[in-house]
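With one protein chain held back, the other chains of the complex are shown just where they sit.
Here the chain labels run A and B in written order, and each chain numbers its own residues starting at 1.
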Amino acid sequence: MPSLNALREKSLSLIDALPYQPLKDSPTIKYYTDWKLLDSYHLPIHSAGLTQVVQPLKLPSNVNVLISGKELIYGTINEGVRVTRTRELLEENITTRIDAIHYASLIQAIDIHFAKYDSSIPFRLTIESALGGGIHEGYHVRIFISDGLNVDLELFEIPLSDSSAYNGVVELIVGKKSSVNLTHVVIPNKKSPSVSNLKIVINEGSSVSINSMHMGGLMHRQQINGFLLGNSSRMIANVGLLGNEKRKIDYVFDSVLKGLNNELLFSGLAIAEDNSYVSMRAIGRISKISSNSLVDIRGHTYNIGAEATAIGSPVLEINSNNVRLARHSVSISNISEDILFYLMSRGLSIKDVKNIFRSELISKVISTTNDYVRTDVKEVLGTLLENNSLELT
Amino acid sequence: MHDSDINRLLESSPKWEILSELPTPKEIIIGGELRESVIRDISRIKKEPNWMLRLRLRAFEIWERLPSPNWLLGVEDLNLENLAHYVKPAITTKNDYESLPQKIYDFYVSLGIPESEAKYLSGLAGVLDSETIIMRVKEWLRKMNVIFMEMEEAVKKYPDLVKKYFSRVYPVADHKFAALHYALWSGGAFVYVPPNVKITQPIEAFFMISSALESQYEHTMVIADESSYIHFIEGCAAPMFPKYSFHNGAVEVYVHRKAHVRFTTIQNWSKKIINFNNKRSIVEEGGYVEWLEGGIGARVSYVYPSAVLRGKNAKASILAVSIANGPYIKDSGAKVYHLAPNTKSEVIAKSISSNGGLTIYRGLIYIAKGARNATSHVQCDSLLLDDRSRSVTIPHNQVLEDSAEVTHEATAGKISEDALFYLQSRGLSEEEGKSLIVLGFMHDLIKELPFEMANILNTVVQLEFSKLGGVG
Partner (left out) sequence: MSSLRVENLSVSIENKLVLRDVSFELKRGEIISIMGPNGSGKTSLALAIMGHPKYEILSGRILLDDEEITHLSPDERSLRGLFLAFQNPIEVKGIRLSTLIFSALNKRRGERNLLKSDPKIIPLLMQNLREVGLSNDHLHRDVNLGFSGGEKKRAELLQALMLKPKFLILDEPDSGLDVDGIKITAKKIKELASQGTGIIIITHYARLLKYLSPKEIIVISDGKIIARGGSELSYLIEERGYEALKGDLNA
């Protein structure tokens, strides 16, 4: 396996020659992600020159690992969990410019190994962008879950720096017969573009259940790649996308089913408010060698912004006819008259209704650990939760 | 399905065999390197007005400039320089079947064309290679001032009318092969329906390619003036060749206010044809366009009927069935652009792949800002008959209007074992059972067809699945 430096060198040499995407996305909209915004950022030259413009907050008690710029801060690390710096990475094909940018801009690369996990409290990893100078700020975390474990994870990605372009790759590799509950929250920056890529590999008999909320940002590309290897592996994703305050997000969920009796259940709910751009794409690929697979992809976008753009694209690629169920459905509409009437008949105004839809998307993931004070997130969301969203009319 | 229906299907012998060859003497063949002189020659032979020559040359320039689409599959061996770009058969256009050369006459009869034309159609244009060889126009069409003639004749006789629409519905620069089409177009039908005229019996154009290594670039136009109605049918066939041929046709449909156009295509090219068909319609206020597509033949086929709903309350309905039986590719779909309020679209796409076939659905529903209360519903289903076959659906729904509603559903799967077992228990072989189930899957399309077309479709499908692997 190549060292991080070797990968960095290789990427530097390839960057200018590679396109952001090999093919255009559609006849009308060439690229759903506005890649051009990344062009105005440059690669960090050397680590000494990096300036930390956002200071990491005092570590809240419920955060186990915080990656913020050059800092790596530990809270409690449970028994059976080991955090180390990555020395080598399995070489990925560097096929697009964003791949090359990632490896060439790595600030930190961490491995977290779960050999056992006995706690009832979720393990929380927070990644923040915190550097300045108009650079690409890259982070790579690999999380390994051993066989036979039940782990609750929380992954928060919060690009806090206005003057860097965040790109984060988190790999979640799940051993056999394990189950992982992952809460994934991404709150991109309103002034700089960001890319987040979560890759999940699920081995035999394991299941991963994701509850996520992704807000838009200046331009945020959220990529989720799921690989259901082995037999009887399962992925359930409940995803919320929020385009408010003119935010933009291109969300792509791409899953491959390779074994026997795999299941993929995807349910996405997006809200596109005024001047926002919300694109939700979900792809289910049933490979030739799979058998008795189940893919059920459902997405709905509430298009409630007068100047919003809402895009939905559910893709099915079936290479085997031995399929138990392969189905997708997508709908995009304003809040229907009947739903609005029903909610108003309980005393809520139209503005209240919109606020509640938005707040629900957020509170479904953030309130999951109930009593814990989420100082880091609260600071960022503070204005959102208290000033705008829940005011009475 | 009733037992009596099953018996009837089993007993009816296929109406036509797959031809091995259809040699016809050619008067002119223009092939070789594609140069400007080729375009000029074709225009000269057709005695075209200057404006059409200029359009062809401009298109040729665009063809040379545009890059090749990098997502096409199955066209790696397409080498245009090996193809004849223009082939004029040694037949002058007739208006009765008996005057046609014997082999062609026999072929038409075996397809039931003269008979169905007499009984069910208002008119028929038969195109062979690059030219029209027969035009049949019933008296009532003339009486209603309907214009139905070969495209070339319309260019000369009604230049102003043609100029108003030609290449305005399907743009020259849409993609590289569209530009090529406009440079080399030849043959095709032109139909103009005056206001308030409703033609109850369909008009048909039937296309044939007679030899290998030929290209066919027919251009068909259907213009329906205000409050008129017409149903236009397109049929295609070609014998089996040892080498391939290339079809790159276009259809432009313009639906004026409150008019209604139904355009049906049953494409059954042989498995050696590479098929592109560029189809688009523009629909004005209160107008309605229906595209019905049955794609059965061809080695690889790219067809996306489209509608631009420009006026308020305009509607589009697209019903497409594709079959890829064997190592073939059917890349099809539908595109609808909602540009005005209260527009509606409905797309039903069904695809069937077997014996290593690949069906791809590409859809686009685009709702522009200002298209208040537009609604669209898309349903695409695919059936995979065996584990060697594949299907892909790639729909794009792009909504810029908050009062619009768009829904899309798709399912993919295999034939229910229970259904197959039931049919086998009634004495059908597995292949026969499969073809019936396929027909059932295609029911939505079949029930919309005029009777004799439905019959042809039934027997074609049956033929498809009764031959071993459908290899031709």
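Just so we're on the same page, contacts are C-beta pairs under 8 Å (C-beta built on N, C-alpha and C of every residue); 3 or more make two chains touch, one makes a residue touch a chain.
Here the structure is a predicted model, which is why all the values come from computation and not from measurement.
K.L.:
Over the full complex, note down every shown chain the hidden chain is touching.
P.N.:
Those shown chains that the absent chain touches are A.
K.L.:
For a quick check of understanding: of A:Leu7, A:Ile94 or A:Leu269, which residue touches the chain that isn't displayed?
P.N.:
Candidates A:Leu7, A:Ile94 or A:Leu269; residue touching the omitted chain: A:Leu269.
K.L.:
Return the single residue from A:Ile289, A:Leu325 or A:Met344 that touches the missing chain.
P.N.:
Residue touching the absent chain, from the options given: A:Met344.
K.L.:
Contacts of chain A with the missing chain: which residues?
P.N.:
269, 271, 300, 302, 337-339, 341-349, 352, 355-357, 359-361, 363-364, 386, 390-392
In this text, only the chains that are shown with their structure count from here on.
K.L.:
How many Å are there between the centre of chain A and the centre of chain B, using C-alpha atoms for each centre?
P.N.:
Roughly 43 Å separates the two chain centres.
K.L.:
Taking the touch rule as given, give the residues of chain B at its contact with chain A in the complex, in rising order.
P.N.:
Residues in contact with chain A: 70-71, 335, 364, 366, 369, 382, 384-387, 389-400, 402-414.
K.L.:
Note which residues of chain A are touching chain B in the complex, please.
P.N.:
Listed in rising order, the residues are 22-23, 25-29, 288, 301, 303-323, 325-334.
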